[in-house]
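A single protein chain has been omitted from the complex, and every remaining protein chain is retained in its original position.
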Amino acid sequence: MDTSKKTIILFSGDFDRVMAAFIIANGAAAMGDEVTMFFTFWGLNVLRKDGKVSTNGHKKSTLQSMFGRMMPKGTGRLGLSKMNFAGAGAPLMKKVMKQQNAMSLDELVESAREQGVKFVACTLSMDILGFCEEELVDGVEFAGVAAYLGEADEANVNLFI
Amino acid sequence: MDTSKKTIILFSGDFDRVMAAFIIANGAAAMGDEVTMFFTFWGLNVLRKDGKVSTNGHKKSTLQSMFGRMMPKGTGRLGLSKMNFAGAGAPLMKKVMKQQNAMSLDELVESAREQGVKFVACTLSMDILGFCEEELVDGVEFAGVAAYLGEADEANVNLFI
Partner (left out) sequence: MDTSKKTIILFSGDFDRVMAAFIIANGAAAMGDEVTMFFTFWGLNVLRKDGKVSTNGHKKSTLQSMFGRMMPKGTGRLGLSKMNFAGAGAPLMKKVMKQQNAMSLDELVESAREQGVKFVACTLSMDILGFCEEELVDGVEFAGVAAYLGEADEANVNLFI
């Protein structure tokens, strides 16, 4: 076992939980650890490109289109898990973070990339939710649960967030 | 430490989180790992038999009966953690899963059993929620936190979902 490897399954798409995941990932990377984040279910929303995306003829079912339209695209529109106040909670939280000069979620994501944190999108969740690779940001790998388990076996800290 | 052992505490009774837990459990079992799932609190609902169950004279308090009536029985009635739309979200998610030929939750549970995943119901949660053994599906073991910790000590991946 390699004590310098960490994995995080980011299942949640809540702003506060996503923040926590990236704070841990950045911290571990800064300490020299190899970190892999697996984005699954609602966590995939973090990786979605904002705006219209050409999907190369990728077909979605009506239900998939509906889920797609109702779920947030990217880090900018995630809600809080608590005290969301119909969407007002996350902007207030971001404002208070800015006042405290805390890193924004976008900065944390960028920093994680720069530090070499590996982003893996769960292909099974993508199939169910109807996301194609073009809809997700660049630099993401695509894999399933077997890949996750392979990495988790080599890591000494494995979190499900 | 045995790198081929995994434990999952399934605390959540949300359809999406339960799905994630069973996908991981099945994946690990398919790779030859020994997997133990501990069902606690809302997660116990996954193991409840549907319909009326004779409970051999097991007495419940009024509150326990109330909690029992309001919580879902089995996999068929679990809600989504997000976008539940007063119960409409989970059926829509199931429909889109079927369209994608993804395994249903029932199939995942059955497959986990067939692959030898061990199901353990948390006895403390059962006492609090007033569930007796007869109300849960067959083939479940009953144990407390000490049993969990004993297994977690031997595992190399321990998730709380």
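Residue numbering begins at 1 within each chain, and the chains themselves are lettered A and B in the order written.
Please note the rule applied: contacts are C-beta pairs under 8 Å (C-beta built on N, C-alpha and C of every residue); 3 or more make two chains touch, one makes a residue touch a chain.
Since the structure is predicted, the reported quantities are computational estimates derived from the model, not experimental observations.
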Touching the absent chain when the full complex is considered, from B:Ala30, B:Val53 or B:Met71: B:Met71
Touching residue (missing chain; options B:Phe15, B:Phe119 or B:Tyr148): B:Tyr148
Contacts of chain A with the absent chain, listed as residue ranges: 1, 3, 16-17, 19-20, 23-24, 26-28, 30-31, 33, 81-83, 92-93, 95-97, 99-100, 102, 156-161
Where the unshown chain meets chain B, residue by residue: 1, 9, 11, 13, 40-42, 61, 63-64, 66-67, 70-71, 124, 127-130, 144-146, 148-149, 152-153, 158-160
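Here, only the chains that are shown with their structure count from here on.
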When chain A is superposed on chain B by its C-alpha atoms, the rotation angle in degrees, nearest 5: 120
For chain A paired with chain B, centre-to-centre distance based on mean C-alpha positions, whole Å: 25
